[in-house]
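To start, I am sharing the structure in question, which I have written as structure tokens.
Of the protein chains in this complex, one is absent; all others appear in place.
So, subunit A:
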Amino acid sequence: MTMERPDPAMPDPAMSDPAIIERAALWAAQLATDEATQADHDACEAWCREDPRHRLAMDRMRGFDRQFGRTDGLEREVIETLLEQRSQDTRSGKARRFGGLALGLVVLAAGGWLAAQSLTVRAFFPEYATQRGEQQTVTLTDGSRLTLDTDAALDFRRSDDSRTVSLFQGQVLARVAREKGALNAPHPFIVQTGDGTATAHGTAFVVRRDEHATTVTVIESAVRVCLAPPAAGRCADLLPGDRARMANGRLTRLGRVDPDVAAAWSEGWLAADDEPVTQVLDELNRYRARPVSFDRSALADYRVSGSFPLSDTDRALEGIVRSTGLALSSADDGALVVGRTK
């Protein structure tokens, strides 16, 4: 695979260059209202294409916008009220309200308060995010490529000793770039979630973060998975086709899978190899704006094999129905229902 790639020996660069941040901030301001023209958008896109660091800085700005855009009218009022309050507090020195603690805040603000804050703040402003039904492939500043599946959100950081993807939700396929230029120890490539970490010793693997668990599937080479604290230290090494689940401080090996099937979603296919149809429908629903409904117990014995297109989930649904001999109908409210033929 060929792609433009920055010098891998370079530290995570976007933050350290104030000129880039400033330029990205100006673009963000330029594009902030509906006065922005198509020419403005094109010019910004051209700037992003010049350098992956430009793209990263801009992606981060858009991450802020996404979250600001999520607020409704009421929430905006609350924000405004709180900001008014706090700016008045600062002016009148009313921060004393926190009792003896206020002094601590002032002192700490001078040294590293921001750094400690940034991780908690950042989780709410992911650099990369996909909508439901959307997939996106991004090239990171180290040349690695991530494919985000439907409804996913993540962040990428590069530090002196590692490359870390923080996966907040959804599923991601990581294709890790080898650091050819690095003469010293290579920077490990880590995907972390609240449940634990997956460290690549090679190239491709999938991490999926569901509401209560994280699943890691290895496509190529090897990956070490480790639980997050308080169970930290418990680890397992996985080979291609191996899967492990991390949840509630427990690490469980799951049955082996065909690596091609496990990564099929990244090529736009929902692949099933003799799986319960309910499980495949659940999976399909992750991509659909309007989920299809079905009676779990009535379909319990049905299984399905095949590949179904994620780009057209209606067509995928028809395919699943056809290959299982089930029937598709519409409920009164227009929602699609899968059931047994009468």
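Operating definition for what follows: a residue touches a chain if its C-beta (ideal position, glycine included) is under 8 Å from a C-beta of that chain, and two chains touch if they have at least 3 such contacts; residues count from 1.
Assume contacts and distances are computed from a predicted model.
Peer 1: Using the UniProt record as the reference, specify the protein name of the hidden chain from among "Potassium-transporting ATPase KdpC subunit", "ABC transporter permease", "Energy transducer TonB" or "RNA polymerase subunit sigma-70".
Peer 2: Missing chain, per its UniProt entry: "RNA polymerase subunit sigma-70".
Peer 1: Of the residues A:L74, A:A289 or A:A331, which one touches the chain left out of the display?
Peer 2: A:L74
Peer 1: Going by the contact rule already stated, which one of A:A57, A:L154 or A:A264 would touch the omitted chain in the full complex?
Peer 2: Residue touching the chain left out of view: A:A57.
Peer 1: Can you tell me which of A:E22, A:E45, A:D258 or A:D295 touches the chain that was removed from the display?
Peer 2: Touching the chain that is not displayed is residue A:E22.
Peer 1: Among A:T130, A:T199 or A:T313, exactly one should touch the missing chain; which is it?
Peer 2: A:T199
Peer 1: Thinking of the whole complex, not just what is shown, which of A:P188, A:G249, A:G319 or A:G339 touches the missing chain?
Peer 2: Of the candidates A:P188, A:G249, A:G319 or A:G339, A:P188 is in touch with the missing chain.
Peer 1: Considering the entire assembly, which residues of subunit A contact the chain that has been omitted?
Peer 2: 14-15, 21-22, 24-26, 28-30, 32-35, 57, 60-61, 64-65, 67-68, 70-71, 74-83, 86-87, 98, 101, 104-105, 108, 113-125, 159, 161-162, 188, 190, 197, 199, 226, 228-230, 232-233
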